[in-house]
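Apart from one protein chain that is not included, each protein chain of the complex appears where it belongs.
Take a look at subunit A:
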Amino acid sequence: MTPTVVLPVIIGGLYAAGVYLLLDRSLTRVLLGFLLMGNATNLLVLSAGGPAGLAPILGYSEPEEMSDPLPQALILTAIVITFGVSAFVLAMIHRSWRLVHQEVVGTDEEDRRVAARSATDADELDPDELDPADRAAGHADSLHTPEADDLGADDVDLPAVTGAR
């Protein structure tokens, strides 16, 4: 049997689209990107089983004509795992929406503050003298600082942030 070019092209296309979506801030698109990449990986495992053949059932086909059953078993497991994880991520997206009316990846306020600092010398940045907000180590406050709320979503079709403070 001759190798097919269709499968590699599809796998590559799915990976490309998946990575593109995964890098989006909207969590729904991140999930879609993950699903595309998951399917690409499943196709990759399928193509690892070699050329297509008959169903691997004894008595139905001869061993030489069978396709390799092991990758199919692996894919089945992977599909189940992907399904479960997708359900969980959907629930988390919903939760995020209920909490902050926002289903985008949160802004990392600490990163922004570090980027905005004018002084970079260590002795000018004694933690004791920094603004208390700068010292706060977690980012949870970042969801509710005025700046974060004014940022809005960078996706046009996402509603602007409404209050939640």
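Please note the rule applied: contacts are C-beta pairs under 8 Å (C-beta built on N, C-alpha and C of every residue); 3 or more make two chains touch, one makes a residue touch a chain; residues count from 1.
One rule holds for everything that comes next: contacts and distances are computed from a predicted model.
According to UniProt, the chain absent from the figure is "Multisubunit sodium/proton antiporter, MrpD subunit", selected among "2-oxoglutarate ferredoxin oxidoreductase subunit alpha", "ABC-2 type transporter transmembrane domain-containing protein", "Branched-chain amino acid transport system permease protein" or "Multisubunit sodium/proton antiporter, MrpD subunit".
Contact between subunit A and the unshown chain involves residues 22, 27, 30, 34, 37-38, 41, 44-45, 47-49, 70-71, 74, 77-78, 81, 84-85, 88-89, 92, 95-96, 98-101, 105-106, 108, 127-128, 132-133, 135-141, 143-144, 162-165.
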